[in-house]
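Every protein chain except one is present and positioned as in the full complex.
As written, the chains take the letters A, B and C, and residue 1 is the first residue of each chain.
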Amino acid sequence: MQYVSDHPILGKGEAKELTIFFDGKPVKGYEGQTVAAILMENGVRTFRYTAKRREPRGLYCGIGQCTDCIMIIDGVPNTKACMTFAKEGMRTETQHGNGKTVDAGRENADERV
Amino acid sequence: MKEYDAIVIGGGPAGLGAAIEVAKAGGHPVLIDENARPGGQLFKQIHKFFGSREHYAGTRGFAIGEKLLQEAEDEKVEVQLNTRVWGIFPDHIVTAVSGKEAVCFRGKTIILAAGASENSLSFPGCTLPGVMMAGAAQTMMNLYRTLPGKEILMIGSGNVGLIVAYQLMQAGAHVKMLIDAAAETNGYEVHAAKIKRAGVPIRLGHTIVRAEGNGRVESAVICKVDAAFHPVPGTEEKIDVDTVCVAVGLSPRVELSALAGCRFTWAGALGGQVPVHTSGMETTVPGIYVAGDGAGTEEASTALDQGRMAGVSAAHRCGLLSDLREAEEHRKIQERLDMLRSGQFGEKRKSAEQAVWKAAGE
Amino acid sequence: MDEEKIICRCEEVTEKEIMQAIEGGARSLDEVKKRTRAGMGYCQGKTCKKLIARMLSSYTGEPMEKFLPGSIRMPVGPVSLSVLAASEEAAKEGTK
Partner (left out) sequence: MAAEKAVVIGGGIIGNACAAYLAEGGFSVALLERKELACAASGGNVGQISVIDRAEPWHMRLTLNSLKTYREISEKEDLEFSQDGGSILIENDDDFEQAEKLQEEMKTFDVPSEILEGNDVLRYLPGADLSLVKGIFYCPWEGSINPLKTVMYFRDRAVRAGAEIREYCPVESFRKEGSVIRSAHTPEGDFEADYFINCAGSWASRIGKMAGVPTRLSWRRGTAMITQPIPVIARGQMCGHALFGGTSEVIGGNGSELISLGLVQTKDGGVLIAQATKYTDADDKDITLSGVSGVAAGFIRHFPCCRDTEILRMWSAVTPFSDDGNPFFGFGKNAVNLLTAAGFKGAFTTSPEIARETVRALKGHSELFDSKFSPDREVRGYHAVCE
């Protein structure tokens, strides 16, 4: 939604800017923020689509308990966006179903063929 | 394997209080927390706390957190961050994962201070992005300065609902309405008054019917409920919001106490199922203690003192404190806890807590 | 119960499916789980347990405490196989 740069209690935000990627597009955030925070600030609400009903999901519990916010982060599926601190250049992707582990695993298996 | 005097799991106020007391008694505790820094939910609390001087009255939550961290550092408490406990095995062995590494701890005692989790609520549309726990909204704005939404419907008039609604406004959101199925607000009047003054309508006797929207919350439908909490037909009302915050209570996190084999009892005023414990916070498993919201959901100040109580008990078990010293420390802490458990809500928690002690045979 | 209400968010189990399990004889969180998969997903029931316990309670008229906390198993939160494999060794060595 937006970054609260001036807060009546927390004061002014002074963290350094950084850029991460969401489905290939660069989005701006700040050091010390989680992936979930940065994406929400940039208007992203859907972090994944579920396996069975293909429904969108986003942030729910915010403290790593519910796993609604899992995404593919730097290639690793099922990563909780609410618990992952952003790093410059981090790649985040919308996860579909159980994520690309399926493909990743096949690749691993096929490599040996 | 190195043996600690106490393995303290959870670095919120309860865990910090416990570890500090064990260290103060000359013991060697390890404080384990899954987050990047300890403090638990304290750093999300930007409001001023009530209570007495010992409870840092008038100080904001995050500032209390800073003080406790300083105290823990002064007492040389060993802290293991980014470390998530996944199991408890016989002989007080605690297994955890730190990054991608397996780590294990053995302790003379274990103090469980895992906190609480927010209760979920199910309604049509409850999985739409934009429906979130109030705590999630609070984490977003107070830890990361991210406004989780612009037009908010808050469900729940307990302290969490009231406080987070107010904080959402402080951060610049528009809280359109706060609803609760109950006929009266559940939280402190001070908090309710603040958001009423800010012009937020509080609709009691109302519930959410559904959240609507295409791929994200675009509106919510609410309606009146009767005395039995059943929806009253024809009272549906649609409000345009982009975010629905759910604040319908907290439950103690009991996974670890259950795995440790602790016996449970029901204490509605303390969030439901709680591990049976003595006034000294020992569970039904000797050498395993609980403190804070994980022992029964109360308040941060209570958690801190319960932690100190458990720390004193654990130090005594390790032979670091005499019987007399333990009794004396317990008495002092208990006095403070009694003070915290006064007033309309406090009394209820007090009698619930006493029933828990009774279940432990006190 | 006309509209679909998700109770178990991980396994996408609806209130209706859980009610069918209860009507079919499920009388505990475990039995609901065995019939519907509710509580078997990524969060292992952390989010839905209390909701299901409430359904069981209102259907049977028995108090919530009869149904909670249900069976709780390790690990608390998902843990990778390599970490599990290394844990016995870590227990022998201890930390640092």
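Rule of thumb we're sticking to: a residue touches a chain if its C-beta (ideal position, glycine included) is under 8 Å from a C-beta of that chain, and two chains touch if they have at least 3 such contacts.
All values derive from a computational prediction rather than experimental measurement.
Asker: Who does the absent chain touch among those shown?
Answerer: Output: missing chain touches A, B, C.
Asker: Which chain B residues would touch the chain omitted from the figure, given the whole complex?
Answerer: Touch with the absent chain occurs at residues 87, 89-90, 93, 95, 100.
Asker: Determine and list the chain A residues touching the chain excluded from the picture.
Answerer: 51, 76, 78, 98, 101-106, 108-110, 112-113
Asker: Provide the residue numbers of chain C that touch the chain removed from this figure.
Answerer: Considering the whole complex, chain C reaches the absent chain at 24-25, 27-28, 30-31, 34-35, 40-42, 44, 73-75, 78-82, 84-89, 91.
By definition in this document, only the chains that are shown with their structure count from here on.
Asker: Nearest whole angstrom, what separates the Cα centre of chain B from the Cα centre of chain C?
Answerer: Computed value for the inter-centroid distance: 21 Å.
Asker: Counting only Cα atoms for the centres, state how far chain A is from chain C in Å.
Answerer: Taking the mean C-alpha position of each chain, the two centres sit 26 Å apart.
Asker: Please output the residue numbers of chain C that touch at least 2 other chains, ranges allowed.
Answerer: Expected reply: 9, 46-47, 77.
Asker: Hunt down the residues of chain B that sit against at least two other chains at once, touch-wise.
Answerer: Chain B, residues with two or more chain partners: 117, 120, 127.
Asker: Quick check: in the complex, which residue numbers of chain C touch chain A?
Answerer: 9-12, 41-43, 46-47, 77-78
Asker: Hey, which residues of chain B end up touching chain A in the complex?
Answerer: It comes out as residues 34, 36, 46, 60, 117-118, 120, 127-133, 135-150, 170-173, 215-216, 242.
Asker: Please output the residues of chain A touching chain B within their complex, sorted ascending.
Answerer: Going by the criterion above, the answer is residues 1-5, 7-10, 13, 30, 32-34, 36-38, 40-41, 45-47, 50, 55-66, 68, 82, 85.
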